[in-house]
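All protein chains but one are shown in place.
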Amino acid sequence: MKRNLMLFFMAVLVVAVAITGCGEKKDSNVIKIGVFEPITGANAAGGQLEVEGIKLANKLYPEVLGKKVELVIADNKSDKVEAATAAARLVEKEKVTAIIGSWGSSLSMAAGDIVKKGKVPTVGASCTNPLVTKGNEYYFRVCFIDPFQGTVMANYAFNKLNAKKAAIVQEVSNDYAVGLANYFTENFKKLTGDPNCVVAVANYNTGDQDFSAQLTNIKSKNPDVIFAPGNFTESALLISQARKLGITCPIIGGDTWETQEFLDIGKKAVEGVVFSTFFASETPITNESKTFLEEYRKEYKKEPAAVAALGYDAYILILDAIKRAGTTDTVKIREELAKTTNFEGAAGFISLDENGDAVKDAVIKHVKDGKFTYLDTIKP
Amino acid sequence: MRRNTILTAIALLLLIGFLAFADNFFDLYLVRILNLCAIYAILGLSMNLINGFTGLFSLGHAGFMAVGAYVTALLTIPPDVKKQIFYMTPIMSPLDVMNLPFPLALLVGGLLTAFVAYLIGAPALKLKGDYLAIATLGFGEIIRVIFTNTQSITNGALGLKGIPNTTNLWWSFGTALFTLVVIASLIRSSYGRALMAIREDEVAAESMGIHLAKHKNLSFIIGAFFAGIGGGLLGNLLGTIDPKMFTFTLTFNILLIIVLGGMGSLSGSVISAFVVTIANEWLRFLDEQINLGFMVIQGKVGTRMVVFSVLLMVVVLFYRNGLMGNRELTWDQLCNSKIWRGLSARKRGTAIAEGGEK
Partner (left out) sequence: MTFDLFLQHLSNGISLGSLYALIAIGYTMVYGILRLINFAHGDIFMMATYFAFFGIVTFGIPWYITFPVILVLTALLGMTVEATAYRPLRDAPKISILISAIGASFLLENLAIVLFGGVPKPFPTPDVFTDVVKIGTVSIQKLTFYIPVVTVIFLIGLTYLINKTKVGMAMRAVSKDHETARVMGINVNQIISLTFGIGSTLAAVGGIMWGLKFPQISPLMGVIPGMKCFIAAVIGGIGNIKGAVIGGFILGVGEILLVAFLPDLTGYRDAFAFVLLILILLYKPTGIMGEQIAEKV
């Protein structure tokens, strides 16, 4: 047995040889901002959109405190283990001043402890799980959180759709869907005053394709509205199966639906569905939105997605905080970030609450003639 | 024999020296990779005991890791943090107030995983070959599905965070060393001989008087125990876990490690755990873009996994024994081989380099 010890030792040696001499030079005329996003893997589509927004912001505002701002992009690969390694690389090896990211709350949580320990202020663009910022004074975000979105949709269902009975279909293996469903239920009960207003709760798992049994159960309960937060692929299939089963009531959901694939897969079936999101390109909210929309269309020759605007906002918010702090000292920047009120972003005015979460308006959209169309704005 | 003891002692001292150096002078990024290497070594060793030495083709490793990771996490997260993260469905008592020091929590995690393995093994180990493979794979999935749905215990899909990061190089390498010592002595004992006899020929082993069910269970439970410990360490290193981490892909990675290192070789598993983990980090460029200076090749998402699956197939098809087959690396072998000179030179070189930097 003891002979085997040799192996440990040898392997360790190999590593040691491989990694010694990785010295880093620090250029004091450059401020590095880490971009911590899934460029590859399951969340890649969202991550890449955010990076587009961040890059655009960097192009428009390349300097702060007279220094050049350099983006260091680290791919967290939509994987928790990889995400922790990527965050450690940004904090320890690249020595960044601040970090933006990530699409996907569980990936952001993997970075949480690392940025906290390294005292690097981090601003999430679209991670909506409340746990990301809770108990972590170095994590902020420019989007609203799951509870708010669930509340908004409950209000919409009750006030605009006059719904008295709701059914819920949630993707139980998705933190986002479970969060939305939970707060929808809570608020819908408050609004209707009826503890039995949620007539059915059905679950499914990520990757499921057959929802006929769950939907048949729901159909038999005759709800006024179905709340179905979840990933866009499963949701599109679910909605088209619901329509084929003859379910005609309105189906509502969350911001994840806002993708071209949702329309392509759902086709005619998704016509008329309603969901909440962060930003509508038809109605610029602030002056910054106008700049963003103009420049984005020029740069990428397409309409911006909400998460691109949020990525843009995260960048300009960090720059603003550095300017306010007047230094690159990360602790001071954090203090300034925490004080943010009524900051003018592309996706609305941002005020950060005591948890570091943005308090801002939500936008309601629906699918009309095969396109996402602006419907309403809801104040917090 | 005396030479070997001395060599082992020297190796141990050097390892301790290296760890002390790494702990103080390496940046967190490198330390993290080293930690991962050691944890994967634990996982590789434990899976090799079941698959390589006993010949039970079990694919439930990710499930075992999940049990260990969740138990360890739930026992180490401070109660006030627990209240905070279970903001949707409150955690059931008495889990909300339970708190143990890290080593104890890790041990409990391992023991509970072993218990789960005992429950699974009782029916599953009656199966053979591919039936066992699919049944264990199924159990792994069932564990994950249960963890997703029991919100008041595991927080469901929301996952756990705020696990105090206690894992450092001493913990991970210490545990890896402990795993190696335990499994190696098990294999050298009469139990180990029995396990290998079962691997070679079940019928013959039984007719020699080996109690099949008892030995298979033993190997399965011990393997699961260490898988649980590995999972606990991994969760502790990351500080956050959720059910989606423990899919079949994780089992695939560990399978790759033991096949590459050689099914039935402990030294092989350790070497290959380090190689695969570092390669995993190093091969990042495949998924990103390759800049050759004069031109940029756009990397394609997923290329790295293609490389790994091809690697697995090539090893199985052409080098079925992997790196080490079922041989072990020993001092005798090393001292007698020609590369010894080269190695000793390199060792001295590193020692000087280490001393120099200090």
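Which chain is which? They are A and B, in the order written, and residues in each are numbered from 1.
In the analysis below, a contact is a pair of C-beta atoms (placed from the backbone, for glycine too) under 8 Å apart; a residue touches a chain by one contact, two chains touch by 3 or more.
Everything quoted here is computed from the prediction, not taken from an experiment.
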With respect to the chain omitted from the figure, which of B:T148, B:S219 or B:N280 is a touching residue?
B:T148
Selected residue (touches chain absent from view) among B:A133, B:I153, B:M196 or B:L334:
B:A133
Just name the one of B:A124, B:I163, B:I198 or B:I257 that touches the chain not displayed here.
B:A124
It is residues of chain B that touch the chain not shown, namely 51, 55, 57, 123-124, 126-127, 129-131, 133-135, 137-139, 141-142, 145-146, 148-149, 248, 252, 255, 259, 263, 300-303, 305-306, 308-310, 312-313, 316-317, 320
Residue numbers in chain A that touch the chain omitted from display
41-42, 44-45, 172, 200, 202-205, 207-210, 212-214, 216-217, 219-220, 233, 236-237, 240, 244-246, 261, 264-265, 267
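We take it that only the chains that are shown with their structure count from here on.
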For chain A paired with chain B, centre-to-centre distance based on mean C-alpha positions, whole Å:
32
Write out the stretch or stretches of chain A touching chain B in their complex.
1-20, 22, 39-41, 44, 75, 77, 80-81, 84-85, 88-89, 91-93, 106, 109-110, 112-114, 117-118, 129-131, 134-135, 172-175, 177-179, 182, 203, 205-206
Residue positions on chain B within touch of chain A in the complex are 4-5, 7-8, 11-12, 14-15, 18, 22, 26-30, 32-34, 36-37, 81, 84-85, 87-88, 145, 148-149, 151, 156-159, 161-162, 165, 173, 176-177, 180-181, 184-185, 188, 234, 237-245, 266-267, 270-271, 274, 278, 281, 284, 287-288, 301-302, 328-332, 334, 343, 346-347, 350, 353-354, 357
